[in-house]
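Note that this complex is displayed minus one protein chain, with the remaining chains in position.
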Amino acid sequence: MHQNQKFKAVILGAAGMTGGELLRILARHSQISVTAAISKSKRGTPIGVTHPHLRSYFQGMNFVSYDEAPINEADIAFVALPHGSSANEVAKLLEAGLKVVDLSADFRLNDPEVYRHWYGLDHPRPDLLESAAYGLPELNRGKIISANLTSGVGCNATASILAILPLARAGLIESVHLDVRAGSSEAGARPSTGSHHPFRSRSARIVEPFSHRHLAEVSQELELPLEKLSMRLSTMEAVRGVQACADVTLNTKLSEKELWKIYRTTYSVEPFVELCPARPSHLRFPDPKLVWGSNKALVGFALKDDIHCLVVSAIDNLMKGAAGSAVQSANLMLGIPETEGLEMQPVYPA
Amino acid sequence: MHQNQKFKAVILGAAGMTGGELLRILARHSQISVTAAISKSKRGTPIGVTHPHLRSYFQGMNFVSYDEAPINEADIAFVALPHGSSANEVAKLLEAGLKVVDLSADFRLNDPEVYRHWYGLDHPRPDLLESAAYGLPELNRGKIISANLTSGVGCNATASILAILPLARAGLIESVHLDVRAGSSEAGARPSTGSHHPFRSRSARIVEPFSHRHLAEVSQELELPLEKLSMRLSTMEAVRGVQACADVTLNTKLSEKELWKIYRTTYSVEPFVELCPARPSHLRFPDPKLVWGSNKALVGFALKDDIHCLVVSAIDNLMKGAAGSAVQSANLMLGIPETEGLEMQPVYPA
Amino acid sequence: MHQNQKFKAVILGAAGMTGGELLRILARHSQISVTAAISKSKRGTPIGVTHPHLRSYFQGMNFVSYDEAPINEADIAFVALPHGSSANEVAKLLEAGLKVVDLSADFRLNDPEVYRHWYGLDHPRPDLLESAAYGLPELNRGKIISANLTSGVGCNATASILAILPLARAGLIESVHLDVRAGSSEAGARPSTGSHHPFRSRSARIVEPFSHRHLAEVSQELELPLEKLSMRLSTMEAVRGVQACADVTLNTKLSEKELWKIYRTTYSVEPFVELCPARPSHLRFPDPKLVWGSNKALVGFALKDDIHCLVVSAIDNLMKGAAGSAVQSANLMLGIPETEGLEMQPVYPA
Partner (left out) sequence: MHQNQKFKAVILGAAGMTGGELLRILARHSQISVTAAISKSKRGTPIGVTHPHLRSYFQGMNFVSYDEAPINEADIAFVALPHGSSANEVAKLLEAGLKVVDLSADFRLNDPEVYRHWYGLDHPRPDLLESAAYGLPELNRGKIISANLTSGVGCNATASILAILPLARAGLIESVHLDVRAGSSEAGARPSTGSHHPFRSRSARIVEPFSHRHLAEVSQELELPLEKLSMRLSTMEAVRGVQACADVTLNTKLSEKELWKIYRTTYSVEPFVELCPARPSHLRFPDPKLVWGSNKALVGFALKDDIHCLVVSAIDNLMKGAAGSAVQSANLMLGIPETEGLEMQPVYPA
C-alpha cells in the first residue's frame, strides 16, 4: 500500500449516534478514509446537516443508499445498525470481500440460543457466529487481528468487563454485582419520551434492576456463570459516559498489594486503559467526566476486609464503548497501529 | 356556594406539559377541583402514569374523552390544546355555559388577520374574539373579572410584557429589543429531534432571530407598533424558566429614581411581581432559577446614559408563563381571591 | 393558644443551605413564625440577600447574632450548625426552656463512643443524648411527640432507612448494600473545589466506597449490626435529591405479594411516603426528579429469585432529608398537625 493511499471504509447507519462518532474519529484518521456514509433515512442529506460538528470534514458529501455506495472498492465496513437488522447486511459485506466491524449486538454472543433469550429474535445468520471475534482488543486482541468479522461491544459490557477482567483472568471472582450508570447518548439518536429533555434531564432512572442484557457478554467473555453475576442499569445526567461500579466478592482473601499487581500486570501494556492511583483518595475511583471525547478507560479499586473489592471503571460510551473500540479493532484487522486515530485527549473540565 | 363546595373544573389537553401543570396547581387549590382530565391520546390511562409526580393527588382518576367528561356540571374549563384545534372546543364549552380559560394562542390576538399572519391559519371562530379577555391579570384584571372567555398568554410574551409594561404605560418607549431565553419545557411534551436530550442538553440555539410570534401579543397589548419591536428567542439549558432581557431605548431622558418610581407604582400592588433591588448588584437582574415552581415574576433594571434601559424579567414558563396565570385568571373569573392556589414558594437552589 | 398567635421559632445557622430551606418552609407555615434568623457570619445582612428567593417573605428582616435574638420568647429552635459546634448551643437553648430540633449529627447517635468513631470528636454533651429523639417521624413518631430535643436525620440515612424500614421491622434482612447518589446541595453552601461548578457539573464521583457515616444511624435505628451493612455514596448531577438503591438479601424467601403487604402495612398510613406501583415498569423505581421541592419520599422495589430485593427510595435532601423532616418533627413536638407547612407539590418536570 502506498503511503498516501488510505484504506477505504464504508459506514452503514452513518446518520445515527454511533455512526456519527465513527465519522468523527475517521475524519482525522491517517490511514482510513470514509468513502461512503450510508443511511436509508437520510439518503441525499449532507453529512454536515445531520452531524453539524463534522461539516468541515465532509464538505460536499451526502448520505447515500447502500446501492449507491462503492462497496466493492472498500476495504472495511462499519455497521452501525440496530440488532436484528444488522446480520444480513454483514453477510452481504463479507461476501463482497470486505472486512466488517459490526457494532450491533448481532455478533457478540456465540450461541444463537443465548441471543434469542436476550434479544427475543431468531438469529438471522447463526452460520457466521463462529468466525466472529468479540471486538474488545484488551480481551481478544489475537483473534481480532486475524478476523474478517469483528463484533462491536456493548458499552455497558465494555465498562463492566474492563473493570473485572484482571480478577476474572486470575480466577478470583466468587460473584459480582455491577451497578452501571449511563448518559443519554446510549439510547441513540431517535427521539422518545424517555429521552425527551424535560423528562430525561437530571433523571436517575433504574432502567433494569437485575439483569441488563449486556450481562450475557460479560458472562460469555469472562467465562463467569450468570448465577454469579447481576447488572443494574441506571441513567445519569450526562450525554456521554458510562460508569460501572463492580462489587466483587473474591473467592480468596487478597491484600491490596496483590490486587495492584494483578491489575498492573493486565493493564500496564494497554494503551487505552489507565489505572487510577490510590492517592489522593478522591481520584481513586474514576468518573466518566474525565474521559469525554477520548478512547480511554479508567479503572480504580478499593478493598475491604481483604475479600470485598469495589472496582470502578469509566468510559465514554460513544468512544471506548462503541465507535472507539470499533476503530481500534479495525486498526488491528487492517494491520494499522492499534492507537491510530484514537489518541485524542479527554476534554476536561466540560 | 357552600364552604365545602368547590368550583368544578375540566381540563382539555390534560396529558400535555401545561395540562400537567394545571393539574399540579389544582391538586391543592382550596376552591377549585378537577372533575375531568380530558385527553384524546391518553384516554383510559391513570393520571399518575403520565404525570407520576401527581399520583398521590389523583388516585384512581384516569384521563377521559371529551364525551365522557361531566362538562355540563362544570363551572370552568381550562383548554390546553394546540393553537388551531382549540377555538372550536372553546366555542362548545362556552355554549355549554362554562367559563373558559384557553391556554392556546387562539384567543390572544384580537384581529383574525394578525392571527393568520403569525399562525398561518384562518381563525376558526373570529366571532368569539371580541369577547375574549387577554389573560394577564397584571395588564387586564378588570376585563378578566367579567369575562367568560379568557386567553392564556404566551410565556415569552408574559416575560416580555411584564418587563416593559410600566414603561409602555408611561409612554416612554422609543423602541425595544427583546432577547428571550427559554427552558426545554416550552416546547411541550411531545418528543422531537430538537428536544432529544443528547442534542438539547446545554444547547444555546437561536430559535428565531428577530420576530418571534409572541411579539404580536406584546405589540397588541402594549400598543406598540411592530416597527419599534423585535424579539429573539433562544434556548437555555434548563427545563423551566424564561428570561427576557429588554433593551429599551427611551423616548425621553430619565433618572434612575424616576424609573424606580414608575416601576414601583405599577408593581407594588401586584401579588406575583417582585422588583429586584439595585443592591447588591449581583441580584439586580433576575434569574429564572429563583422562581422555579412558583407563580412569581421577577423584574429588575439598570439605566445607562439616562436613555437606555435594560430591563430583565424572569418567570417559570409553566407557571406564570402558562398554567399559573391561567389559574390566576380563573380565580378572578370565579370571584375567588386572586392568589388562591398559587402561593407556592420557589424551589431554590435546585 | 389564640388562633392568630403562632409558635415562635428561631433558626441557628440560618444562612446555610439547610437554614435557607427551613426559612423557605416556615415562610408559609400557618402556625410557626420565624422570630430570628441567627447567623454569625451574615449578621446584619438582609435575609433576602443571602436567600434571594425568599426576599418577599422576609422583607426588612436581617440575620442577627445569637445575643440579639429573642431566645427567651421563642417556643422552638432549629439548629442548623455543623456537627461538633451544635451540641453546646442546643444545651443553652434547652436550658432557656425551648424545644429544639438539631439538624446536625450531634444528637443522632445514642452512644458517644460511636459518635467519636464516626465523627472523630469527643461528644460535647453526652449527658443530653439519652433524652434526644431520633427525628424521623416514620420511625419514631411516639418519642418525637414528647421530646424536648429531637435530632435531625442524615439525608442519606433518611433515604436508606425509609427504603428498608418495613423489611427491618419484619426481621427479614440478612444483609444490605446501600448505593446512595446525592445532588450537590448535600455538601452545603460553602464553596469548595469539589463543589466548584466546572468540576462538580455532571460528575459521578464515588465519595465513600463502603462505609459512609450515615451508616451508623441506619445501624442504630434499624437495629442491624454494621457487619450486615454497607453504604456507598456517590455524586450525581443535580442540586437536590438523594436516591438510595438498597440491595437486600432476605433471610427467608418471600413472594412479591408478601413484600407488597409488608410495605403497604408500614407506609399506607404515612402522609409523606408514597409507594411506587409495579406497573408501568418504568415508574416502579423512584427518581429524585419526581420529588423536588416537596417533603415526599418515594419507595419502590422488585424481587429476584424470592430472596434478593432491590428497594429504591428517592427524596429531596433539603426537604425530607433535612428541613422537611425537621419541621415535621417540630409539628409533632408542638402539637400541630404533622403535615402542616409541608404539603407543597413536587415541581416536575424541572
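Here the chain labels run A, B and C in written order, and each chain numbers its own residues starting at 1.
The criterion applied here is as follows: contacts are C-beta pairs under 8 Å (C-beta built on N, C-alpha and C of every residue); 3 or more make two chains touch, one makes a residue touch a chain.
All values derive from a computational prediction rather than experimental measurement.
Colleague: Of A:D179, A:E221 or A:E274, which sits in contact with the chain we cannot see?
Modeller: A:E274
Colleague: Out of C:S39, C:S86, C:S185 or C:Q345, which touches the unshown chain?
Modeller: C:S185
Colleague: Check the options A:L98, A:L215, A:V291 or A:L332 and report the residue that touches the missing chain.
Modeller: Answer from the full complex: A:V291 touches the omitted chain.
Colleague: Sort through B:P124, B:P198 or B:P346 and give me the one touching the missing partner chain.
Modeller: The one listed residue touching the chain not shown is B:P198.
Colleague: For chain A, which residues lie in contact with the unshown chain of the complex?
Modeller: 17, 20, 24-25, 27-28, 48-49, 51-57, 185, 239-240, 274, 277, 280, 283, 290-293, 296, 343-350
Colleague: Provide the residue numbers of chain B that touch the chain removed from this figure.
Modeller: Chain B touches the chain not shown through residues 177, 179, 181, 194, 198-199, 201-206, 209-210, 230, 232, 234, 236-238, 241, 243, 245, 247, 282, 284-285, 287-289, 302, 304, 308, 310, 312, 314, 349.
Colleague: Given the full complex, what residues of chain C touch the hidden partner chain?
Modeller: 17, 184-185, 189-193, 195-198, 200-201, 239
Everything below uses one rule, namely that only the chains that are shown with their structure count from here on.
Colleague: Where the centre of all protein Cα atoms falls, which chain's Cα centre is nearest to that point?
Modeller: C
Colleague: Between 0 and 180 degrees and rounded to the nearest 5, what angle rotates chain B's CA atoms onto those of chain C?
Modeller: Rounded to the nearest 5 degrees, it is 180.
Colleague: Shared numbers divided by all numbers used: is that above or below half for chain A and chain B, i.e. same or different?
Modeller: The interface is built from the same residue numbers on each side, given that over half of them are used by both copies.
Colleague: Taking each chain's centre as the mean of its Cα atoms, which chain lies farthest from chain A?
Modeller: Result for max centroid distance from chain A is chain B.
Colleague: Among the residues of chain B, pick out those that touch two or more other chains and give their numbers.
Modeller: In chain B, the residues touching two or more other chains are 17, 185, 239.
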